[in-house]
Structure formats: structure tokens, C-alpha cells
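The complex is shown incomplete by one protein chain, all other protein chains being positioned as in the whole.
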Amino acid sequence: MASIAQPQVMAQPITKPATGLWSWLTTVDHKRIGIMYGVTAFLFLLLGGVEALIIRTQLARPNLDVVSAARYNELFTMHGTTMIFLALMPMSVAFFNYVMPLQIGARDVAFPRLNAYSYWIFLGGGIILNLSWFFHAAPNAGWYGYAPLTSTSWNPGRNVDFWLIGLQVLGVASMLAAFNMIVTVINMRAPGMTMMRMPIFSWTTLIVSILLVMAFPAITAALILLAFDRYAGTGFYEYAAGGDPLLWQHLFWVFGHPEVYILVLPAFGIVSEIIPVFSRKPLFGYSVMVYATCAIAFLGFGVWAHHMFTVGMGPTANAVFAGSTMLIAIPTGVKIFNWLGTMVKGSLRFTTAMLFAVGLVSQFVIGGLSGVMHASPPVDSQQNDTYFIIAHFHYVLFGGTVFGLMAGTYFWFPKITGRLLDERLGKWNFWMAFVGFNATFFPMHFVGLAGMPRRYFTYSEDSGWGPWNLFITIGAFVLATSFLVFIINVVKTLRNGEVASDDPWDAATIEWATSSPPPVYNFASIPEITHRDQLWWDKYGDHGAGSGVERKAPAPKEQVDPSSIHLPNPSYFPLVSAFGFFILALGMLIDNPVLTIGLLHLPILVPIGGLIMVVAIYAWAFEPAG
Amino acid sequence: MTHGALAAADHGEHEHPSEQKYIKIAIILTIITAIEVAIYYIDWMHDSGALVPALFILSIGKFLTVIGYYMHLKFDSPLFRYMFIAALVGSLAVIGALIALLRVHTIDFGPGGFIS
Amino acid sequence: MQRSSDRWVRRTSARLVLLVAALFAVGGAILPGVVSAQSPYSTISPVTDQANDINDIYKLTFWLSLIVFVGVQIGIVYTVLSYRRRAEGERPEQIHGNKTLEIIWTIIPAIILLIIFIPTVRTIYAHDDQVNNPDLVVEVYGKQWWWEVHYPSEDGESKIVTANEIHVPQGKRVVFHLYTNNVIHSFWVPQLSGKMDLIPGHENKLAIDTDTPGYFFGQCAEYCGDSHALMRFKVIVEPEEQFLAWQDAWLAGPQQASGDLAGGDIAAVPQSMALCMTCHEINGVESVAGGNAVPDLPEELDAARTFGPNLSLLGCRTTLAAGTLRNTPENLASWLHDPEGIKPGNYMGTVITPGSLTDEQIQEIVTYLESLQPEEGCGEIPVQPGVTEQVQVQDPD
Partner (left out) sequence: MAQAVATLETAHGGGESHIGGADHSGHPPTSTGLDSRKIAMWAFLASDCMFFGSLIAMYMIYRGEAERLYQAGQGIGPLPHEILDIPYTSISAFVLLMSSLTMVLALASIQKGNVRGLRIWLGATALLGAVFLGGQFFEFTEFKHEGLGLTTNIFGSSFFTLTGFHGAHVTIGVIWLMSLLIMSLRGGVRKDQALNVEIAGLYWHFVDIVWIVIFTLVYLIPYDEISTITHEAEGALRQIGLG
């Protein structure tokens, strides 16, 4: 009865996907929303990249004056904020959206309209953050906005307001998306897909979503207190009023450290899918990998104060957090070794996806090891807030996350578009990224050891940091060029790339069982799951090792009448409601008349936006879901 | 047959407490609240230092009663129990750590010149 | 047969590549580290016990990391080279895992981490203990963007108030008490010790044992606004006699060394400095006629204002504007001409803009300030071996 539908033998697509702008604005299809997340996030990635290049140009030589000090501070704040909240997180969410429901054999996520809503709110938040440039008020207090530099006394402009409102909006989007993913993984799995048969990427989706819903409330609360400080004049972070600036740091890092795992675990999930496929071996120690992911997530909540070793927490707190931080290296190390174990004795094929995946394994190790160095508070007291730290977290977030996401893009691109990205350009892309990345970030270790603090808009000639900085800047431009190669590759592929079969990589998980790109309903009939790596099982059964192993013939297709397939209706209410939310948030930031209701003084746009938002939610609640 | 399948049975059919039970619980909750307020007014409780632990125990009792009976965590699928208890324990750990870390700061502005 | 020799060739070439790669990795990781040690802000050229303790742990983690790094990279390269797919139909043995191996590679990292953890904890507590046994306490107040330094006396009053250049005696345990009344800063002299933050409402302490004479460069390490990068300072470790002489000179207050000004009276501040004296102080100068006219600042800036450095003995400072300019009459003049241009966002720049002071006034002020020196001269600043320049400066243009 195990039946994987083989859509390529179908005569024609049964349900034609709707086209046109309206169909995208009202879509609730997880695949389209995934694509929208991916494209938007990539555009923000380019924006953040341009900001980074300006930063690097300014630092190429001592005492340069490419941008002013104030503009430089805006640039690094926005670079960090953009990359974390607008590029890497939503890119991961793009994969959650597109791949996870296919991997678990669902027709869509649990709440399709909520999914669209998350995307539109995210877009609104991204726009709000970047609108700040046009109001000459780009955030300038650093991506972790330490109080009291964010207070009105020390930062009177609108800059910090754009940041806090933007993050608050993005937080709502992330949380809604995460609830959706949690419920989808728990509740929408195909028959027979037990948790321990679930593809490892879907596992990471679940774990990351749990991290999101547990970590974001801390920053939500912290931002609310900051908003009261700025808008109402309270003193939560003002020592003179009885407040404490360290409360901000603690609440921020209670969120901020799990956030690091939110950023990197999806990439781990992606390479855990890719390495087995291109090694033709199952993932080494699947269950240990699952437990390691859980352990990282769990420990991730107990290490936040290692960002604060120099604030004077006292020796015991420093020692405790040093210990918990070092502990987290253990499950991470297990992952690295298990990936290696997967490759050993495998039959390795180096597609671009595999190159990026192996690149992650090799580069993340560097970030992990430098992380262990400043897990020791005394060492951290020399490295904290220097370029050594910048090197460390770029090895984690670029060598880890971005490499992983690039690997995922090369891997699932044929599934998403039906065309294979060009492998020759892909290899150029990888090697340029690899060389550029190391040229940019490896020397930062040395500059950091030589004592160059981060967030310096300039430095003196005598510091001796000049030559390495020039080298770093050149590396950054090489790295940037690798993204140009990627864009060329995508454009070329979409125009006339090689058409992909349903299963171009001889993969293991069931998203490769449906057509490329998949039909709106994903699977004509929901596959029955009997094994982990179900598709390999279907193709090879219990064939052992050998040199001439043949794939099994695909099971005979099952005829399904598409009109019997139940799909959610498109809806424009998510867009309208998110628009209302956007207006509400904007009302807090730009000049508009104030409305007084009792004790409340609200800028008029706030209630208007709120009304649009609520009315649309009601309309949506009473709209037939389909 | 797993727990999940058990919970899959139509809602309302499985062993929820009866209405009488709900009312009994409400009476218990009211009594606990009354005790809480009453002991607040007993000087001995303040002086002996027993008040705070007593209040903690009583309110934890109320808390558990409401989530156990009114929110059906006692009867519902264990999934919900795991989700909520895990979140609760996690939050408590973080709150406890935050309080321990932040209550213990020295505010000593040093002699002279601080506001200069 | 054919296949196994094929594999042998692959493996041998793989080993060769590995050897070369490993050499490169080790060399590449260590050599530039040596270069990093050359910077005046180097974190790996310690001169105090505290910085040495830290560097010892750093070296321990560095070598352990290097071993793991090289090991893992060799593993990756070796695997990548040895197990390439040779035939399309090839299907390797389906290995799902190996309990023993997985336990081993859980335990080994745990042991390595324990090796790092033990000296870490020992150092944390040792350093924390040291702040309670000072020979000399120096209070440091972080400002936007400079450092105010107080040397408290027994009676609780600050005897000496200076800025940006911290004199300390050699061979003593100096404990810095760190405060701020504005935003967070971080006090960091890499060669002397790790950094410690200055946080509003908190008192943090940092101990150093000053054994090596010389001057050591410090800088702010926590982002604190526009000119965060221009908040440098210097710790000058000098023989005790010299330190005491310096202290005496400060207690005596400035003498007017230059005869250019009428009367040679320190209190005869040029009239053009009236505005300066609303924010700055000079020991021995009570106030200036008309000096109380505090300029109208925007409300939000007024709330945020920090006052300026004490200018007593300015003639002896090696640098101006928190270690960013060499102390020369020309640099002082260009600072007075346009503070904002030199240090973006600073409060003096909201009061003094180009044109606020005429060239004559600037000349008068420069002459007066540079003449603020003790009677017996400024005293030599010990030279730090290996560093040629006395100051880490920035081009005023």
C-alpha cells in the first residue's frame, strides 16, 4: 500500500496554479509564501551586504573619511539588524515553509492564512526598519542597543524608535510563523511518519520554532520597557530613576543567545539532509543528531550571560556561565563528527550543494573553536568587543548559516523551480565565496588579537591595524562578487537552465517524490511512511552495498481526482490586516496628529491602523477557510 | 493505542470533571484566597517570617488547581502537559537566574565627583 | 586489483595534500598572531601578572584549538579526497551509526573543555580577590568621549583630578574603580589586563600589578556613541619617586612657565576663555568674569551634558582630545577652531563651531593653556621598549 505518486507520468498538471500579481498577494500556499520569504530575504541580504561593503571601505585605511562617524554607526547597526532579522532568519523561514511541509507529507502548513499573515507582517517590519534611512533616522545604537545609549537623553532622535518598533513588528511575524511551524510538525505529518522517522531538517524546524516562541517574549518585554522609557518617560533602564541598564542586557541576551541557535540550527538541518544524499549513506547517528539539536536548544537558554563577562557580574556568575557555555560545545562537536562519519566510506559527489555543505562543516569548526576560547571569561576580557569576536560570529553566521543556506538553495532549487542551477557557475560561486570569506574574516582574528575594538569608525596609523584591514576589505569585495555569480546563475537558470527531473540528486526524503516544482496540492496522494529516508527505501528497498545497484521501478501511479483534494482558499485578509499593523507601527514613528482618549494620547495613525488590523482579522475569522 | 489516540476521542466525551466538581474547586480556590488574605493580617505571620513561604505554597496550590482542573491539564493529552510544564519550568529558571543576577548589584557611587 | 591500486594512489596523494595543507594551516594560524603582538594594543604581549594569567589561558585554548582544528580539517580533506564517487551505480554500505565512536567523540571534547575550565575558574577567583588589596586606588569616570581620572585621598576628597593620562607607580597593585554617569564604556589597556565595563549605577573594579615601567595604550571597548573610536588614553607606569614628584606637582597646581602673559599669574585667565571655564576647571582658578553664562543647549543635550576635562597642567599632557592628537600648539589651535571636525558629536562642538573664536583668541588660549606646567617642568615619561611613537594619534585633517 506504500504508494508514492509519480507525477511525471501524469498526463498534465491537474490543477493549474493561478498566476498574476493578485494570486501572489492573496496566496496561502506554503510554497509560494516560502518563495516570497526567500526572495525578500535575499534582497535584504544584498542590502546588508552593501552596508558591509561601505563599512569595509571606510576601514580600508587608517583615518579614512568615506562616511561620517554618525553614518558609520548607523551602517553597522543596520548591517547587523538587517542580516539577522531581515536576511538570515527569514531565509531559514523560507526553507521551513517550502521544504518542511513537503518533507513531512503535508498539503500545507497547519494555518495557511496565518502563514501569509506572518510574511506580510515581516515585510512591513523590514520596510519600517529601512524607511528610517529616508527620515535621516537610521538606528544607531548597535544591533544589541545597549541601554542607556538608547535612552532619549543620549539618543534623542527617532533612530532608536525605528529600531524598537521595527523589531517589535518583526518579532510578531517570527512568533506567528513559529507557532505555525510547531503545530505543522506536530500535527500534519503523513501517516506512519513518527517523530523519529522525520527528516532531520523538519526536526530542526521544530526545535528552532520552539526556540523562537520561547526566546522572543524576552525581547518583546525588553522592548516594551524601552518603549515606555522613550515614549512615556519611565526609567526602567535609568540608574538615576532606580532602574538598571544591566536589565536590558540580561533580557536582551536571554533572547539574543537562543537567537544565535535560531540562526544556525536551520543551516545544520540543511546540511544534515545534503551530506547523506551526496554520500549515498544515511545520516550517521540520526537519533544522536536529534538529541544533540535538542541539547543545543536547551543549553542555549542557560548561557546568555557569557555576552556579559566584562560587566562585573562577580566571579561565581562568570564561572557558572563559562561552564554552561563550554558544555554547549559538546553537542555541537558531536554534530561535526557525525557529519564526518556520514561522509566516511560514502560515495561522495561534489555538487555545489555538497561543496557548500562540506564548507559549512569545515568553516563552522573555526567559529566553534574560537567560541570555546572566549567561553573562558579571562580570555573573553581580552577578546570581547574586538574584531576577534567579529571573526568568531561571522564564522558561525557566514561559514555556518550562509553556507548552509546556500547549500540548501543549490539543493532545493530544482524542486522549487524545476530547473537545475548551473554547476560550473555554482563551483565558481562556492570557491569565490570560500576564498573571499576566509580572506575577509580570518585576518579579523589577528586584528582582534592586535586589540582593534569593533564599532570603531576609524583607527590611527600607529595602531598597526592598517595592512590587515586593507586585506580584509579586498576579501570583502571578493566575497561580494561571489554573490554576483550566484545572481547570474539564478537568472541564467531561470531563463534556460537544465530542466530538473523530480529527483535529480537521487535523494532520500519524500519531497523528491513529487514533481518539480510540486503541484499546489504537493502530493496527489499522501505517501504512507514506513521508514526513515522513505524515498531511498522505495527506490532501493533493503539492497545492500554494491556497484551496480538499480533503483526500483516507481510504484504505479494512483489516479486521483484533483477536485477531491481539499485546499485552503486564497485570502486577502492577511495582507489587509498586516497593512493595518504596518500603519499602526508607522503611526508611532512619523509625525501625525494626536488623538486623546481618556488618559491615552495616541497618534491618529495608531488607532486607524489598529482598526484596519482588527476588522481584517474578524473578516478573516468569518471567512470560509475552504 | 497511544495517548494521542486517546485524546483524539471527541472532546467533551472523555473524563472531564462534572459541573459539581467545578463548583467544588471554585469553593476551594475561594477558601485559599481567603486564607491568603487572612494570614496577611496576622502579625505573627509577619514576625515569624512564615508569611512569605505560606503565601508561596498557597498560590502555587491555586495555580496548579486551575491549570489541572479548569484547563484540564490533568486529563488532557500529555502533549499539552509537557508543552506547558516545560515552558513553565524554563521560564521559572530564567526568572530565578535574572533575579539572582540583578538583585545583587552594588550601588556605591564612590566618593565625590560622580555627577561632575 | 586495479581498483585497490587506484585507491592507493588516491590515498597517497591525499596524504601529501594534507601534509602541505596542515603546514599552511599551522603556519597561517601562528605567524600573523606573532604580527598581532607588535601592535601597541596587542592582547598577547602581556606586561602584568594579570595580563599574563589571561594570556596563559589564551595560549592553552589556542594550542588545544589548533590541534582540534588541524585534526578535523585533516579528517575532512582526507575523507573528501578518499571517498569520491567513482561510478554512478555505486552504493556504499549503509551505516547508520556507531555507538562507541559517538560516545568517544562526546567524551573527548568534554575532557578538553575541562582542561580549559579548571584554570579559567582559578583565574576568575584569583583576579576577583586582587581588587580587595590595593596599594593605590584610582577612580576612572567614563565620559563621552574621554576619561576623567581621580586620585582619592585619605580624607575622601579627590586630591587630583586629571584626564586621559593615568600615572601610576611601578611595582604596586593599582586598583581602578570604574564609574560612569552617562552611557556604558569599557576600560581597556590590553597589555595590562582584560577590559572591564563602566556601567551607570554600578561600581566595577580592575586590579593590575605594575611591574614594567612604560606607557601603555588604552581605549574604550564598548560602543558609546559617535566618537567611540576616539576615546583613547594612556597608563603611564613610572618609578615611585617619579610618580610622587608628579603627584606633588599636581597638588602644587600649575605655574605659569611662560612669561608671555601679563603678570605670570595663573589666575589671570584670558578673557577669551570665559566660555571655556563654564565647563572646564583649572586648579587655582576660581572663576572668570562672565564665565557663568552657560550657553543655551538644546534641552536633550543639556540633560546629557558631561563637563569637560580638568585643564590643569595641560602643558604636560602628551596628547589632546582623549589621546587622538599630539599635544602641540598647532593641534590645540585646530581643536579650538573646530572640535566637531576632530571629534564628531562631542559637546564642545555644540558650543564652539568654526568662527566662534577668532584666530587671535585661539592664539591667546593656546599660549595660556600650553603654559600650564609645574615649576620644575613636566618630567620625563618612561619609554616603553619596542614602541617608537609616544602617542597614538590621528591626523587632524
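Letters A, B and C mark the chains as written, and numbering starts fresh at 1 in each.
Note that in this section a contact is a pair of C-beta atoms (placed from the backbone, for glycine too) under 8 Å apart; a residue touches a chain by one contact, two chains touch by 3 or more.
Nothing here was measured: the structure is a model prediction, and the numbers come from that model.
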Legend entry - Among the chains presented, those that the missing one touches: A, B
Inset, instruction - Out of A:Ala18, A:Leu131, A:Cys294 or A:Val615, point to the residue that touches the absent chain in the complete complex. - result: A:Cys294
Legend entry - Touch criterion as defined above, residue of A:Thr26, A:Thr57 or A:Thr234 at the omitted chain: A:Thr234
Legend entry - chain B, residues in touch with the chain not shown (by the definition above): 2-5, 7-8, 11-12, 16, 18-19, 22-23, 25-26, 29-30, 33, 36-37, 40, 46, 49, 51-52, 55-56, 58-59, 62-63, 66-67, 69-71, 77-80, 82-84, 86-88, 90-92, 94-95, 98-104, 106
Legend entry - Touching residues on chain A - with respect to the absent chain: 107, 110-111, 175, 179-180, 182-183, 186-189, 191-196, 213-218, 220-222, 224-225, 228, 232-236, 241-244, 247, 251, 254, 291, 294, 313-317, 525-526, 528, 558, 560, 564-567, 599, 618
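Following the convention adopted for this analysis, only the chains that are shown with their structure count from here on.
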Inset, instruction - Could you name the chain whose Cα mean is nearest to the mean of all protein Cα atoms here? - result: A
Legend entry - Dominant chain pairing [most C-beta pairs in contact]: A-C
Inset, instruction - Provide the C-alpha centroid distance between chain B and chain C, rounded to the nearest whole angstrom. - result: 48
Legend entry - Residues of chain C engaged with two or more neighbouring chains: 201-202
Inset, instruction - Quick one: which residues in chain B touch 2 or more of the other chains? - result: 105, 107
Inset, instruction - Spell out the part of chain C that touches chain A in their complex, as residue ranges. - result: 28, 32-33, 35-44, 51, 53-55, 57-58, 61-62, 65, 68-69, 72-73, 75-76, 79-80, 83-87, 89-98, 101-102, 105-106, 109-110, 113, 116-117, 120-121, 123-125, 127-128, 144, 182-184, 186, 188, 190, 193-197, 199-202, 204-205, 219-230, 298, 300-301, 303-304, 324, 344-345, 389, 391-395
Legend entry - Touching residues on chain A, where the partner in the complex is chain C: 63, 68-70, 73, 141-142, 146, 148-149, 152-154, 156, 238-240, 244-246, 279-282, 284-288, 310-312, 314-315, 318-319, 322-323, 326-327, 329-330, 333-334, 336-338, 340-341, 343-350, 358, 361-362, 365-366, 369-370, 372-373, 375-386, 442-443, 445-465, 468, 540, 543-550
Inset, instruction - Mind listing the chain B positions that touch chain A in their complex? - result: 79, 87, 90, 93-94, 97-98, 101-102, 104-105, 107
